[in-house]
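All protein chains but one are shown in place.
Labels A and B are assigned to the chains in the order they are written; within every chain, residues are numbered from 1.
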Amino acid sequence: MMTTAIDRQQKPKFARRSEADMRLKNNRLGMTIFQVSWIMVFLALIIVNWQLRFSYSEWPPAGVASFDPLLPSAATLALLLSLVMVRQGLQTLRRNHVAGFLMRWRGAIALGIAFMAIIVYEFASVSDAAMATQYGVTMRLMTGFHLVHALAILAIMVYVYRSGATGSYSRDEHDSWAVEGTAKLWTFVTLAWLMFYVVLYWIR
Amino acid sequence: MATIAVPLGAQGEQIEAEAVQRPALSEYLRWSVDHKIIGVQYGVSAFLFFMIGGAMAMLIRLELWTPELDVMVSGAAYNSLFTIHGTIMIFLFIIPMWAAFGNFVVPLQLGAKDMAFPWLNAFAFWLIPPAAVVVLLGYFVSPAEAGWTSYPPLSTLFSGDGQTLWALGAHLLGISSIMGSINFIVTIFNMRPPEMTIWRMPLLCWAVLATSIIAVMATPFLAGALTLLLLDRVAGTTFFDAAGGGDVLLWQNIFWFYSHPAVYIMVLPGMGVLSEVLSVHSRKPVFGYRMVGLSSMGIAFVGFTVWAHHMFTSLQPELRIPFMITTMIIAVPTGIKMFSWLGTIWGGKIRFTSAMLFALGFLSLFVIGGISGVMLAALPFDIHVHDTYFVVSHFHFVLFGGSVFAVYAALYHWFPKVTGRMMNERLGRIHFLFTYFGFLFTFFPMHVVGMLGMPRRVAVYVEAFQPWNQLISFSAFVLGFSSFIVIYNVIKSYYHGPVAGANPWRALTLEWQTTSPPPATNFADDPIPFENPYGYGTEAAAAYLDVVDEAFSGGNGSP
Partner (left out) sequence: MENTRSNIPSISPAAVVVTAVFLLVSVIGINWFATYVPVVLPEQASAESKSVDELFYILMIIGGVVFFLIQGMLLISVIAFRARPGDDSDGPTYQGNPLLEIVWTIIPAMVVVFLAVVSYNIWTQNSEPKASVNLVDGSSISINVTGARYAWTHQYVTERFDDNGGQIVINSGADLHTYIGQNVDLTLQTQDVIHSYWVPAMRVKQDLLPGDPAQGGRPTELRFTPVRVEGRAYPAEYPIVCAELCGDGHGRMRGTVIVYEDESQFLDQFYEPAIYAILNPPADPVLRGEMEVQNYICNSCHILDSLGWTSTTGPSLNGIAERAGERVPGQSAEEYIATSIWNSGAFRVPGYDQQMAAFGPDVVEAGNVMSPEQLYSIVAYLCTQGESSDCDMENASTTIPDAIQTVFGYEVDITFGMESDESAETPDAEAEAADESA
């Protein structure tokens, strides 16, 4: 069967998408591919951590105290809660409830800052004994690399929040792509951290 | 008989395109978000780097004319020379060159007005000049001397500060490559016309899709490895220093996890080009279209499981066997492509255009690279030829005999579309002869010197290999000379070539169903693709092409 010009006009499913629809669709797919791609860097760092374990007969190496997972667990919890609030904020915005969206994002940003504060503290308090081995060095590599991303994306969140406060977004998906995109980036930060959290604190 | 598809949208012949002007040359020097401008920017800059890297290859061959160190001042200077040669050819020539053709052709083949993210597209390109400056600055200040593979601890504890700049530059180029690839994937998935299902997509798009998937999945590993290298060099960490609990094989693992798939980043688009050129110039559909498309995906997928064959002499012996098996498996999808291409030209009406000559040259040379690839996969034999000139020969057969021949085929094929002028076919044939035989006599003897015992990356060698090396060097100079023919041809044809018209090859894919060069929005209206991008030989196809010819005749189709 051959397609003709006439066929096209007759079949509504062939209707071209509007420019705005197309842009949103592109943004969504582009974001997904970016996330799948960039998570690979985090995966690469996990492989680094994993392969360097074989340089030592035990892990953590002899004479190095293992990291206490208590505070990082609290941070992880804060990050997860923050993610829940980010996603809820997006849904609230979709229901055209801008004030509720802003309230949830305030909470999310606060929890995000709390997460980062704890991880910065953890980063700073790696013992000299640990830093003399790859146990401490890879920990700083991974948390440091993650912190850079968390900071950048948190900054975007703050920026989006401020735009939201001046009424830039509406329930329309096209208008609120910035919110949706930022929420996706924060999801990325959370997923990346969960991987690191398990590798750093639970897999011995 | 079904009705005839009209390529020019709902208005059919009504389009009255104003005569299309070629963009002024100054357009190419500025920031532009037009994918056609960006494509040319990529292409011209990549070719410039090809000439620089080629000049370095000439110096390398000059040094190897005698067994002694005579041209270069020291072994280290020679090491930095081939380091920068490899880096330029891979990161600044082949990968951006395919971004050039991908950029120019893919949106047109999809009937799209531009790429999905035009701004990101321009940004990805403009990362390349600063990255190139950083890499070249490193070479002229305090060069890296660890090869393009930069194995630590040579690259961390010994190589010059240029190594740090090398890593920074490679970082930028990796990011550029990721951005470009995200753009291609989204464009190919989202911007097709509704009639063009994924199974009606031109094979170049399939190849670019597979390439981009590899690039987005693998390049981040390069970013990870380079980050560690930089930290080791400037921050005093010891990820690759055994004395500090590090592991040199860590680099090899992560680096090759990127760099082996990167080989397919460099050659898959060439395979896509080949499917286009062979089909158009032998006037016959691509044989086994689906298998050709799927085999691109197959190569992309299996390509991720073979990296450790680069470490056959360093990996623990018991881990070598699985990688030998996965490496050999790659031969199957590659074989499918080879046979399908032969099936494509078999029984066709072959036109010996320059593009077709280079495509046939690719077929005849790539098969040698494929055979030596299987030989290298065979572990016991690889142990003997690992890190020798046999390997140098193999990857030049794949990346020059493969990729560069495909670049030339693509150039002769799409030059009329880019500039609106035909290239000089006579010069094209001369160029082909010089390139083909220059290449063959440069790289085929390398197999032999490698097997006889000449390791790669040496400035001095035992005297017994001198006759071989002089043959290789002489042929290399012939090969180097051949590139001036094509430069002359391009410049001459740009100004004085015959006017091409919209569709000089009577090709069915959408990039030919518009003026040459295409207007800023690519098509006067939403174009309708022919039901089968390679459906040559049918009445419907002939009718479709006649409509196009008619629509663009009368001064509209040319600058």
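Just so it is clear, contacts are C-beta pairs under 8 Å (C-beta built on N, C-alpha and C of every residue); 3 or more make two chains touch, one makes a residue touch a chain.
Keep in mind that what you see is a predicted model, and the values were worked out from it rather than measured.
Undergrad: Where does the absent chain make contact, in terms of the chains shown?
TA: For the complete complex, the undisplayed chain touches B.
Undergrad: Sort through B:V33, B:V448 or B:A543 and give me the one touching the missing partner chain.
TA: Within the whole complex, the residue contacting the unshown chain is B:V448.
Undergrad: Of B:G174, B:G348, B:G402 or B:G480, which residue touches the hidden chain?
TA: Selected residue, touching the omitted chain: B:G348.
Undergrad: Touching the hidden chain in the complete assembly: which of B:Y289, B:F358 or B:F443 does that?
TA: B:Y289
Undergrad: Touching residues of chain B against the unshown chain: what are they?
TA: Touch with the absent chain occurs at residues 74-76, 79, 145-147, 151, 153-154, 157-158, 241-243, 245, 248-249, 282-291, 313-314, 317, 320-321, 324-325, 328-329, 331-332, 335-336, 338-340, 342-343, 345-352, 360, 363-364, 367-368, 370-372, 374-375, 378-381, 383-384, 386-388, 447-448, 451-453, 455-462, 532, 535-538, 541-542.
Basically, only the chains that are shown with their structure count from here on.
Undergrad: Between chain A and chain B, what's the gap in Å when you average each chain's C-alpha atoms?
TA: Chain centroid spacing, chain A to chain B, equals 34 Å.
Undergrad: What residues of chain A sit close enough to touch chain B in their complex?
TA: For chain A paired with chain B, touching residues are 1-6, 8-9, 13-16, 22, 25-26, 29-30, 33-34, 36-41, 43-45, 47-48, 51-52, 54-56, 61, 133-134, 137, 141, 145.
Undergrad: Quick check on the complex: what are the chain B residues that touch chain A?
TA: 2-6, 9-10, 12, 116-117, 178, 181-183, 185-186, 189-191, 194-195, 216-221, 223-225, 227-228, 231, 237-239, 242, 244-247, 249-250, 253-254, 257, 526, 528, 531, 540
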